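Every protein chain but one is kept in place in this view of the complex.
In this document, chain identifiers A and B correspond to the written order of the chains, with residue numbering beginning at 1 in each.
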Amino acid sequence: MEMKKKAGLFQVAASLALVAGVAATAPAIAHHSFALYNMEQTLMFTGVVTRVNPDANHLQIFFAPMNEERKNVQRGEDGKPVIWAVEMTGSAQAAADGISVGTFPPGTIFSVGLHPLRSGEKAGARVNPGSIYKCPEKKPPAPGMQCDSVEGHVTIGGGQLPGAAPAR
Amino acid sequence: MAEFAAWLHATAVSQTIQSVGWIVPLVQCIHILMIGIVFVSSLMIALRVLGRMRADEPFELVWLRFAPWMWRALLVMAITGVVLIVGEPGREFGATSFWVKMVLLVVALLVTLRLGRAPASAAARPLAVGLIVLWIGVIFLGRAIAYDVEVWQSLSSHT
Partner (left out) sequence: MEFAGLVNDIQASAIGEWMRSSLKAMPVVEATHVLAATMVFGTVLIVDLRLLGIPNATRAFTRISDELLRLTWWAFGLAVVTGSLMFAANANTYVINTAFRLKMLALLAAGINMAIFQGATLRGVGGWDVGVAPPRAARLAGLLSILLWVTVIMLARWIGFTKGYNFVVPDDPNIKFDF
């Protein structure tokens, strides 16, 4: 009987902990899943890939934008790279276009145009139609330029450099 | 249809559903739980017609046990479904999967009503098999709405 009581208590406690856990994660979703992108604004980046999230619904490339001199990346007050993310079609569609974990390993330099989130978070949707340009390995473009100017670059998606927004 | 979707999208109700982040996930959860009840209740009724479940009980008893749960869960499922449509009308109306799903849903309901009225008719057994297949189809297409181009390619009404 004593055993059973303990088991019962464990069951109740475990369930309550889980419900609390669900409640705790709830606010986290509020801020970007449905955030709208500002389609009127286009930001142009040349950055260094830090990670690819090969999400089935929306693949995301996380990257550190390069500075104007293209010698290093933009850094925050703590000296750490500022990280942005660009979201596009699902991983399968993206793979068909040549964008995957394998083709965009960490360290890859690329140029992309994105429509930023209205929330102000450092993320946005890939400008489409519009090309993504991959620089040759470890060869950043000249100051103020994008990867399309570097000899040996790879063009993804037919089209041109998206937007005429000031380079970042 | 696209105009109607655009109008619906601009309504205050739709804007609220879109902007309050937890509404869609929560409503989807309820929608899926209700599908569990509707699907398995229908499965029990269909399997009884086929003599594969509760064969020791008369059909009427099995119907009385599961049909009320099925109808009530179906009602909640329909309400939550409408909320999801109002929240993202373009996504739903623009998906081939959505329209095929609605057709299968209506057929499944007609088949259920028919089974309830005439469980011993000659057509009952094929209808019971059909009911199971229809619900599997409805569930598949529900998830496939998110992948309309991948699933339907040139038949997709997206793009």
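Following the convention adopted for this analysis, a residue touches a chain if its C-beta (ideal position, glycine included) is under 8 Å from a C-beta of that chain, and two chains touch if they have at least 3 such contacts.
Keep in mind that what you see is a predicted model, and the values were worked out from it rather than measured.
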Which of B:Leu33, B:Ala78 or B:Val100 touches the missing chain? It is B:Leu33
Contacts from chain A to the absent chain lie at residues 3-4, 7-8, 10-12, 14-15, 18-19, 21-22, 24-25, 28-29, 32-33, 48, 50-51, 53-58, 60, 62, 64, 70-73, 81, 83, 85, 87, 90-93, 95-96, 100-102, 106-107, 121-123, 138, 140
Note that chain B touches the chain not displayed via residues 21, 24-25, 28-29, 32-33, 35-37, 39-41, 43-44, 53-54, 57, 65, 136, 139-144, 146-147, 150-151
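As a convention for this text, only the chains that are shown with their structure count from here on.
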Between the Cα centroids of chain A and chain B the separation in whole angstrom comes to 35
Residue positions on chain B within touch of chain A in the complex are 18-22, 24-25, 146-147, 149-150
Touching chain B in the complex, chain A uses residues 26, 29-31, 33-34, 36, 57, 90, 92-93
